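Next up is a structure, given as structure tokens.
For chain A:
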Amino acid sequence: MTTTRTSPLAGERAAGVDAELLEVRDLSVEFTGADGRPVRAVRDVSFTLRRGETLAIVGESGSGKSTTAFAAARMLPGTGRVTGGSVLLDGEDLVAADERHLRTVRGARIGMIFQDPMTSLNPVLTAGRHLDEVLRAHGYGDRAARRARAAELLGLVGIPDPERRLDDHPHRFSGGQRQRILIAMALAGEPDVLIADEPTTALDATVQDQILNLLTDLNRRTGTALVLISHNMGVVARTCARVLVMYGGSVVEDGPTDRVLTRPRHPYTAGLLAAVPRLSAPSGTRLTGIPGSPPDPARPTEGCAFAERCAFAEDGCRTARPRLVTLDDGVRAACPPAAARTEPLSGPAAPERIDRPTPGGTVLAAENIRKVYRGRGLTGRTKGFTALDGVSLTLAAGETLGIVGESGSGKSTLARVLAHAHPSDGGTLRLRGQDITRPSRTELREVRRAVQMVFQDPYASLNPRMTVGQVVAEPLISLGLGDRRAREQRVAELLRQVGLDPSAAGRHPRAFSGGQRQRIGIARALAPEPTVLICDEPVSALDVSLQAGIVNLLGDLQRDLGLALVFIAHDLAVVRQVSHRIAVMHNGRIVETGSADEVCENPRDPYTRALLAAAPEPVPVAPGVVV
Partner candidate 1 sequence: MTTTTPTAGAVPGTAPAARKAPARRHPYLAALRTPRGLTGLALVALIVLGGLFAPLLSGHDPTAQSGLGLAAPGTAGHPLGTDDLGRDLLGRVLYGIRTDLGVIALAVPLGALLGCLFALLAAAHPVADTAVQRVFDLILAFPGLILALAVTAVLGPGRLPVILVIALAEIPVFGRQLRGGILVQREREYVVAARVGGTSSSRALVRHILPNAADPLVVQLALSLTVAVFLEGAMSFLGVGVRPPEPTLGSVLNQSMPYLADAPQFAAGPLLAVTVLVLGLSLVADALNREIRR
Partner candidate 2 sequence: RSAVSASSYRAGDDSGPRRGGTVSVAINSDFTPSLLFSQSSQPLQNRLLFNTLTRYDDALKPHPELATSWTYAKDGRSVTLKLRDDVTYHDGRRFTADDVIFAVRNLQDPQRAAQLRATAAAITDFEKRGDHELVLKLAHPVTNLFDLFEFMIIPDRHTVEQAVTGKTLNGTGPFRLKKWSPGSALSLIRNDRYFKPGRPYLDAVELRVIPQAEALISSLRSGQSHLSYQVPGKSIRTVRDNPDLVVTTYDTGAGASYLGVNTTIAPFDDKTVRQALAWSVDRDRILKQSLGGYGLASAAPWPKSSPAYTEANRTHYTYDPAKARRLLKSAGHSRLTAPLLHLNSPESTAIAEAVQYDLQQAGVRVTLQPTDPATAQKKLISQDMPALWTMDHGFAQVQPATLAVSAYPFNEAKNTSKYRSEHYTKVVREAWTAAGAGTARQHALEQHVSDVLLDEAFIIDLVVQGSVQVASSKLHGVTLNKFMYLNLDDAYLV
């Protein structure tokens, strides 16, 4: 590294230089599982990346996307190790390189951006120090020069007033701004490749939009090649030229984005696409999930990993591992039957309307709810924060009320107040007309039986010490429902109802995947047979196929049990499909309510409009895919 580089971004590198910058060949990665058995997270993955290129890696949770990306920079977490293959950066093998050399590669040649902006920044270092550290590590100028450059970088990623904000600590920045700081850090070393691991998953649509714009803009202007990992097809569609689809640790399809997304060759890709909710789909349509569950990387199959869930599987699929073969138009797919297929995969079945009951009378009503969080800090005298400011809403029996809004707009707070997890600081709550704002002991019991909640974070809301059976039985015990045997049966029944095997009762939450954990949470909420179920972002942490599964499950439960649902999400598309009505929240207020289709098609509030505009559409409307 020389220290003479002074230009802001090393000139505008010409995009599209046709040299192979990063070449991954037959990369395999193993972890050691908790039981000591090897977990084959990545199997024989190959791809190439040219200068200035944009490549997306998609696939459901656990398919090995992050692992592949980490392995490329030799940054495998925990017990991870590369068991085969090579990673060539400009022809130089990083798998064989030593730590010292790798340090000169990291940051300077390969930059990385991580998923969670909240935890990826060091809480005790200022934004300026974060950037300064990176610049220092790559030998950039003296202190003053570094500071100037840091401000410049912050400006570049669109943080207003960068000079001043250099001295702020991460907690003073919003989630989106933190993600920008991370991007600025990744750019500080002027890398040739930028690997972004789900950079927007934690962000809401408007911020996501800004970040993606920033990334594409950078790629265009500086020629930095971009590897974007995501399970959001919309994000992929608008950002990357090429896409790599992973399943069970292997690449199943690979090709130009527009082709792959409009005409998927691999049934898995098709399934994934079908599961994506469309903003254009009207309220009350069913999402199409992929049936079955993802493979267990600790027990690799002999044949195609997807064969078990594949509607087109042939006998050969189960015995021999399919290899990537080039089909026409530079699309490659690891699916022998696909080569033979000529007509496009029939995508998702035509979106099915849910036959849902018409909503009945009002069960839950909130008027003018206020919630103020008391200040924290050492003095406890900080001014309170008004998280809810005069929120009113009603919920009818059998109705789904969708609530959308950006992060921090007060959605969870509202959910908690409605479920009596927190007391409100003002306003009234009525359950079937009865005032339950300050319930007595017996009233509270009634409320608990009637109103239940599914939490945002499926893991954090399950006591790690309890078995699933204990978790689900907990409300029954607390509310004194049934004797032991009855409870046992009820737990089994509930687990079955949410699509889990009753034998799951004996295991601990950590033995389950995210989607399964969310189901456990739902089973618990259903235990006292509530009439109102409040779902706080039940699907935001899940990938599209799991999301489809959960959303459909909720729909079925509503139909069967006549539940009134409050469905909170920040993805308008999902909300539109599941809700009868939508309420849009902004800064602790409801800015707009209306029927789902009405709000999405004729938004009145400017904020709703911005939200709609920012939502990425996964696929350019193409022939063959019925919308």
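Selection rule, in plain terms: all candidates are chains of the complex that A comes from, given by their letters.
The rule is simple: contacts are C-beta pairs under 8 Å (C-beta built on N, C-alpha and C of every residue); 3 or more make two chains touch, one makes a residue touch a chain; residues count from 1.
Worth saying up front: this structure is predicted, and the values here are computed from it rather than measured.
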Among 1 or 2, touch partner of chain A in the complex: 1
Contact set on chain A toward candidate 1 in their complex: 416, 419-421, 445, 448-449, 451-453, 455-457, 460-467, 469-470, 473-475, 477-480, 483-485, 487-488, 491-492, 502-503, 505-508, 511, 521, 524-525, 527-528
